[in-house]
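First, the structure itself, so that you have it in front of you.
Of the protein chains in this complex, all but one are displayed in their positions.
Then we have subunit A:
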Amino acid sequence: MLRLFRRDMLGCTVSRRLSTACSPLPPTPLPHHREVHLWYIKPEEINDSSSQLKHYMDLLSPSEKRDVSSLSGQRLQKNAILARALTRTTLSRYCDGRVDPGSIRFRKGLYGKPEIMWQDGDNIIKPPLQFNLSHTSSLIACAVALETSIGIDVEENKRQTVKSVLAVARRYFTVSEVEYLAAIPYPDIQQKEFIQLWTLKEAYVKAIGRGFSGAPFKNFTIEMGSDKRAPKMHIEADSDCEGLADNCQFALLELNSSHVVAVCMERDQEISGDENNLLRLKVWRTIPLIEDELVSGTETVNYICGLC
């Protein structure tokens, strides 16, 4: 089902925001248990020098603005602004219209993962939201879940590597992952599977809050799923397994036939069996403060594995 929200002219929306100090975004119900909400922007849909981009910049904190300015080049700066604006507007949607996107504060986890820092004394609800951000030059995505830690990674599905995928895999993946890729006879499918495996591993290290440098890829294996069977992971026997969680579940999807998205979420310990095996998903394409389009259930979103 497609829902289209058309916002007012951005100028009117912003002035209303300034006068009432509340979120102009339509409130969105919190994700259900085992449900992931994914919001994405395509940077090409926002003009480089538009007033929209300036308004998004206004949402950023002073330190975020400084960080944007330190980036090299207009494209990187634009995407950084969009990424921060997407995060702030997405999170404010779940606060019943009572939180201004520009007012949300963040902190960094031990390895640098951004987290929401709700302020004490605010007369607002403080939903236990977990979120994670990922972007390519052509798509920026923010995933939201309730309570359980989440990681996502986005790649252009046709991304080419300078080195052969097997060379990169031998250098950074586990033996069984290399064997899996090496057994694929067709180079284009091998390249696609490599990218999918890379994004799954990235999503995992982001979900556990460690990032690539904190959780080397050689320390854990991900076994690709198929159809409705979710990918599985296990920690390598000879690895330094400090900080590696083995209670995560995975999902893989394709967006617009152009991007692959991997999602990793901590598994609920109290529930066993198949009902805990597949994730539910809702996906929106958005131009924050302008337009939202629910695209899950349409051709835009293609489930690969791990989703129901």
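In this section, a contact is a pair of C-beta atoms (placed from the backbone, for glycine too) under 8 Å apart; a residue touches a chain by one contact, two chains touch by 3 or more; residues count from 1.
Following the convention adopted for this analysis, contacts and distances are computed from a predicted model.
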**Asked** According to its UniProt record, what is the protein name of the omitted chain, chosen from "Transcription initiation factor TFIID subunit 5", "Nucleoporin NUP42", "Acyl carrier protein" or "Hemoglobin subunit alpha-D"?
**Response** "Acyl carrier protein"
**Complete:** Out of A:140, A:181 or A:222, the sole contact with the unshown chain comes from A:140
**Request:** Touching the absent chain in the whole complex: find that residue among A:117, A:167 or A:182.
**Result:** A:167
**Prompt:** For subunit A, which residues reach the chain that was dropped from this view?
**Reply:** 63-64, 67, 70-73, 75-76, 79-80, 83-84, 87, 108, 111-114, 133-137, 140, 153-155, 159, 161-163, 167-168, 171-172, 198, 202, 205-206, 211-214, 216, 218
